[in-house]
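Yeah, one chain of the complex is gone here, protein chain that is, but the others are all in their spots.
Coming up: chain A.
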Amino acid sequence: MATMGNNNLNAKLVLLGDMGAGKSSLVLRFVKGQFIEFQESTIGAAFFSQTLAVSDATVKFEIWDTAGQERYHSLAPMYYRGAAAAIIVYDITSTDSFAKAKKWVQELQKQGNPNMVMTLAGNKADLEDKRKVTTEEARVYAEENGLFFMETSAKTAINVNDIFHEIAKRLPRAQPAQNPAGMVLVDRAGERSRAAGFSYSNSIDCLRVVRRGLSSFHGETVRRFDANIRKVDPYVTDWSTFFLAL
């Protein structure tokens, strides 16, 4: 959940996906700038934090790198509960991992926070010759489900920082009025409970919810919606102009 004080955002981010898809590798690339050829399978979940500066704020990501191993699947809610953002990772050389990714998307749509910024990462993009999942296939799927999509490579670092930046930009911002300047949130517990009570105050989240509703009936409307959504400044507070454009 993203919370803000003094333009500082704390955002819980969770990585989900099949084992071996490269979740840990993506995080390690992002947090430590490293890549390990023989990355060990994650146990339970590993926690990282990393701060990013975006144009209007500093975002401190609290990252949960979950284990893709089957035995931990049922424990995933423990890690994605209350997350402001999720990266669902698959391996472009494995159709199975893409199928698993779709399952995670479904689960998050059902169980997760409706305001969650969901992104889809097709990892191991450096292994073009072994590709099994086409970019187009994944892009269409992502659009249909309102996911931000990128192909990444933890190995070559392609798009890794970008995906985190994009998430940082898309994170719902609390209304500045609700956080008067000078007030700093220090109490962690308080911070979290406030986060849990997050309201639909933000444009981009409303859009996402509306879009999810649309996607269930009319393809053409969805496409127009998507075309418009890109034009909209995520920070507009004037809703009427946007809805008129629809």
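Just so we're on the same page, a residue touches a chain if its C-beta (ideal position, glycine included) is under 8 Å from a C-beta of that chain, and two chains touch if they have at least 3 such contacts; residues count from 1.
What we mean here is this: contacts and distances are computed from a predicted model.
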### Query
UniProt names the one chain left off this complex as which of "Ubiquitin-activating enzyme E1-like", "3-methyl-2-oxobutanoate dehydrogenase (2-methylpropanoyl-transferring)", "Vacuolar fusion protein MON1 homolog" or "serine C-palmitoyltransferase"?
"Vacuolar fusion protein MON1 homolog"
## Note on the structure
Out of A:N7, A:Q69 or A:N161, the sole contact with the unshown chain comes from A:Q69
### Hidden-chain contact residue, picked from the options A:L13, A:L28 or A:A84
A:L28
### Message
Of the residues A:M19, A:V54 or A:I158, I need the one that contacts the missing chain.
### Response
A:M19
#### Entry: Those residues of chain A which, in the complete complex, touch the missing chain
19, 24, 28, 40-48, 65, 67, 69-72, 75, 78, 188-189, 192
